[in-house]
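Below is one structure, written out as C-alpha cells, with a few remarks after it.
All protein chains but one are shown in place.
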Amino acid sequence: MLKPSSSFHRHPDRPLLWTLRLLSAVAALIVALILLFVLREAWPALHQLGPLRFLHDPGWHPAAGGADAQYGLLPMLAGTLLSSGGAVLLAAPLGLGSALFATSYGPPRLGGLHRQLLQVLGGIPSVVVGFWGLVVLTPLIRQWHPPGQSLLAGILCLTVMILPTTALLSEQAVREVPAESLQAAAALGLSRRATLEGVVLPVARGGLLSAVILASGRALGETMAVLMVAGNVIQVPAAVFDPVRTLTANIALELGYALDLHRAVLFVGGLVLMGVVAVVMALAASLQRSPGHG
Amino acid sequence: MASSGAACFDRAIDTALALLAWLVALLVVGTIGWIVADLLRQGLPRLSWAFLVELPIDAGRSGGIRPILISTLLILGVCLAVSVPIGLATALFLAEFQRGHRGFGPLVRYSLDTLAGVPSIVFGLFGNAFFSITLGLGFSILSGGLTLACMVLPLLIRSMETALRAVPAEHRLAAAALGLPQRVSLLHIVLPAAAPGLAVGLILGIGRALAETAALLFTSGYVDRLPGSLLDSGRALSVHIFDLAMNVPGGASQAAATALVLVALVLLINGFTGWAAQRWLGSLSSAAL
Amino acid sequence: MALHPKPVPAHGARRRRRSVIPWTVAGLAVMSALGGCGRTSDLKLSLSGSSTVAPLAAEIAKRYEASHPGTRVDVQTGGSSRGIADARTGTAQIGLVSRALKPEEANLQATTIAIDGIALIVNAANPVRSLSDGQIRSIYTGSLTNWRQVGGADAAITVVTKAEGRSTLELFLEHFRLDNRRIRASVVIGDNQQGILTVAADPHALGYVSIGTASQEADAGTAIRLLPLAGIAPSLENVRSGRYPLSRPLNLVIQPPAAAGVPPFLAYASSSEVNDLVEAQFFVPPAP
Partner (left out) sequence: MTDPDLCLEACDLSVRYGGRPAVSGVGLQARRGRILAIVGPSGCGKSTVLACFNRLHDLNPACDLRGSIRLDGQEILRSGLDVLALRRRVGLIVQRPNPLPLSIGRNLTFPLRHHGMGRRADRQDAARQAMQRVGLWEEVKDRLGRPASELSGGQQQRLCLARALVLEPEVLLLDEPCSALDPLASAVVEELVASLRGSVTILIVTHNLAQARRLADDVAVFWNRDGVGYLEEQGSADAVFAAPRSPITAAYLAGARG
C-alpha cells in the first residue's frame, strides 16, 4: 500500500512553492535581523568587559562608576529559569487538565464556555495581571510568609499569563485524535483513563509538546507581570518566598535610565535570554525526535 | 480476578481524573473570574458610552478613550495584514513541504521558536531602531503594527502549522488522485479543513498583540491624539492602561475601565474570528453543487 | 490574503462577496487613514523621555497646540536616559529628564518646568510617625531590620527601594550619603505607582516615592502615610518654598542650538500659563 505521506510532491506547484518559500524567508529574516540588532547593541559590553565578567562578578551595580561597577548576571539568570520553570511545571498539567475537561470530562456546553474564558485571559495585558498580583496575590502570600513579593508570586502570575497558551493548544492537540481511534478504544471497552494513556496522549504528544514549547518561550520572555510581583531583588533565591529578579524585569526596570555601557550590559542580558530559549528549544526538539513519537 | 481488580483500579483512576479535570477547570475559571471581577469592581462605574467616544482629559484621569480605541484597531489591523499572510505562508511551507527533521524547515522552525522567547521590550527597541529610525517610519501606528507582527509571528506559525498537520492525509491523497493541482488542494481542501485550528492560532496572536505594552511604547508611542494617518503616533489601549496604572496618580479606576474595554474587544474579535472560520468552513462544505 | 479562497469566476458569487467583506472593510479603514496623510502641520515638535514627566508634557502640549494652530507636539516616553539620548541624536528635539543634568551632560541645556519632591512612605496602619536620617540609613543598609527597634510593632521591615539608574534612587542615595551596593532591600520597584501599591499592600513596608503621587494617593484613601524628613512635612508647599530637602527638577532638555519653534515652546512650558497643569499632575511649578 502506498504510504499516505502528504509531504513533498516531487513536482510541486512551482509558483506556489516559491511564494511560500519567499514569505518563509521573510519570517527567517526577521529572526536574523533581531539577533543582529541585539548583538550590535550588546557588542560594546562584550568587547570591553569580556564574557566572563557576567559570570564571575559577585553583584550587579552597572551604574557605579568605573572600577566599582559589577555586572554579574547569574542571579538573574537563576531568577528567570526558576520562575519560568515553575510556571511551566504548573501551567502544563493545568493546561492538559483544562483541555481534558473541555474535550472529554466536562459537559460540551461548559467546555465551550471554558475555552471562551481562556481566550479572554489570553487578551488581558500583563500589566493588568501584574496589578492584580500586586494588589491581591502578594498580600495573601505575605500573610503566609513575608515579604509577599517573591519567586512564588512571580511563578503564579506567569502561570496565569501562559495558561491560555498551554490550555488552548493542548485542547487543539487532544482534538486532533481521530474519532476512529477513540471509537476503537471505546469498542475495546477501554476505560477513559486507558484511552487517554493508550490513544489520546500518544497521538496528541507532538501538539502538547508544541504547547509547552510556546508557553516556555512566552514565560521566559514575559516582563511586566513578573516585574510587578517578584520583588526584583538581585539574589539567587533560597526559597520560593524570596524575592528574585528576572532578566526581563532587569531590562524593563533599568533600560529607561541606562546610559552607554550600562545599556549595553542590559542587552547582554537579552542575548543570554535568547540563548536560554534556544537551549530550551533544542531540548524540546530532541524530545520531539526521540523514539516513541508519531 | 486480576482483571476485575484492574478494572476496579481503572475506574478509580478514571473518577480521580474526572475530579481533577473539574478541579482544574474550576481553578482556571476561578482565577479568571477573580481577575475580571476585580476589574469590574474598579472599572464598571466608569464605563459608559461616553467613555468610548470622548477624548481623554487630564492625562486620562477623566474623559474617554476614543483616539486610543481607534489607534489600537489600526495597529492591530496593520499587524494582522502583515503577520497573517507571512505566518500562514510559512506555516503552509513548514507543514506541507518540510516534514523532515533536517534542512531548511527545522532551521526556520527553530529560529522562530527562539524568537518567541525574546522579551517584548527587546522587540520594542528593535522596532524602534529598525522601523522607526532605519526605515524612517518614526513613532507611528505603522511602526507599532509591524513590530507587533514580528512579535506574534512565532505564535501564529507554530499554532497554524499544528492545525495544518492535523488535517488527515487522506484528503490530500484524494485530491491528488483526482489530478487536482496542489494549489487547489491546499486552498480549497486543506485550509478550510484546518480553519478551526487556524482560528485558534489567530485568536492567540490577536490576544498577544492587544495585550502588548512594552513593544508599543517604543514604536507606536504615547500620543493620545486621534491619529490622522498610519504615520502618526497613536497610543494603544494597553499602553494607556500601563500609563494610567503606573505613571498617573489617581488613574487606577480609569485603567480598570480601559482594561474592561480591552477584554470586551478581545472577546468581540475572538467571537468574530471563530464565527468567520466556521462560516468559511461551512460555506465550502454546504454549497450544494 | 492567502486565507481566502481564490475568487471563482461564474460560481459562488454570493460566497465570494461574503469572504471579501472583512478585507474590504480593513482596506477602507486603511485607506481612509492614509487619506489623512495629505494634511500637514506647519511645525512638528517631538518630545521624548522620562515617564514621570511625560503625562505633564502631554497636557502642556495639548494646550500649546490649541493656542498655536498649525503646530503639532508629539510626546513619547521611555525613561530619562532616553530623553538625554534622543535630544543628543536629534531623534527628538526636546528630551524629558526627571533630574538635574550631570556634569558630563553640561553641553545640553535644561529648562525646568516643574519640581517634584521625594517622600518616605509607610503603610497607614504603621504606628511609627517619624524616622531620623540615621534610622533610615540603618534600615536601608540592613542594620535595623525590625520596626520594634524604631518604636513600632514587632515585625520585619519590608525595605522598598528603586532600581539602579532611576533618578529618584540617585537623589535618595545622595541625600542619605548611601552607597547602592550596601543597600539591603526586600523589594525593588520601578515606577512610583508600583511603590505605592507595594507599601499600601504591606503593613510593614517602608519606601520612597514622588511626593505629588504619594499625597494624591493618600488623599484618595490609599493606605499609605508620608513621613516627615528631618522634621519637615513632605508637602507641596514645603517643596515650593524650598524647605523640604529632597527634591528634583523636571526638565526639558535640548542640544543647542535650538531648532525652529523650540524656544517658544520651552518658554511656554516654563511660564505661569501652565501652572494649573503642573499642579493638576501634583507637581510644583518652578519659582518664576
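Chains here go by letter, A, B and C, matching the order in which they are written, and residues are numbered from 1 within each.
By definition in this document, a contact is a pair of C-beta atoms (placed from the backbone, for glycine too) under 8 Å apart; a residue touches a chain by one contact, two chains touch by 3 or more.
As the structure is a prediction and not an experimental result, all values here were calculated from the model.
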item: Residue among B:87, B:124, B:192 or B:250 touching the omitted chain; value: B:192
item: Touching the absent chain when the full complex is considered, from B:66, B:171 or B:279; value: B:171
item: Hidden-chain contact residue, picked from the options B:63, B:106 or B:181; value: B:181
item: In subunit B, positions touching the absent partner; value: 170-181, 184, 188-189, 192-193, 284-289
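Quick note on the criterion: only the chains that are shown with their structure count from here on.
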item: Euclidean distance of C-alpha centroids - subunit B vs subunit C, Å; value: 30
item: Separation of mean Cα positions, subunit C and subunit A [Å, integer]; value: 30
item: Between subunit A and subunit B, centroid-to-centroid distance (C-alpha), Å; value: 16
item: Interface hub residues of subunit C, defined as touching at least two other chains; value: 51, 78, 190, 194
item: Residue list for subunit A, restricted to those that touch at least two other chains; value: 131, 135, 252, 255
item: Sites on subunit C touched by subunit B in the complex; value: 1-6, 12, 15, 18-19, 22, 26, 29-30, 33-37, 39, 46, 51-52, 54-56, 58-59, 62, 74-78, 91, 190-194, 196, 212-213, 216-217, 220, 280-282
item: Subunit C residues within the subunit A interface of the complex; value: 50-51, 78-82, 84-85, 155-156, 158, 163-167, 180-181, 185-190, 194, 197-198, 201-202, 204-205
item: Subunit C contact footprint on subunit A (complex, rising order); value: 59-64, 68, 70, 131, 134-135, 138-139, 142, 146-149, 227-228, 231-234, 243, 245, 252-259, 262-263
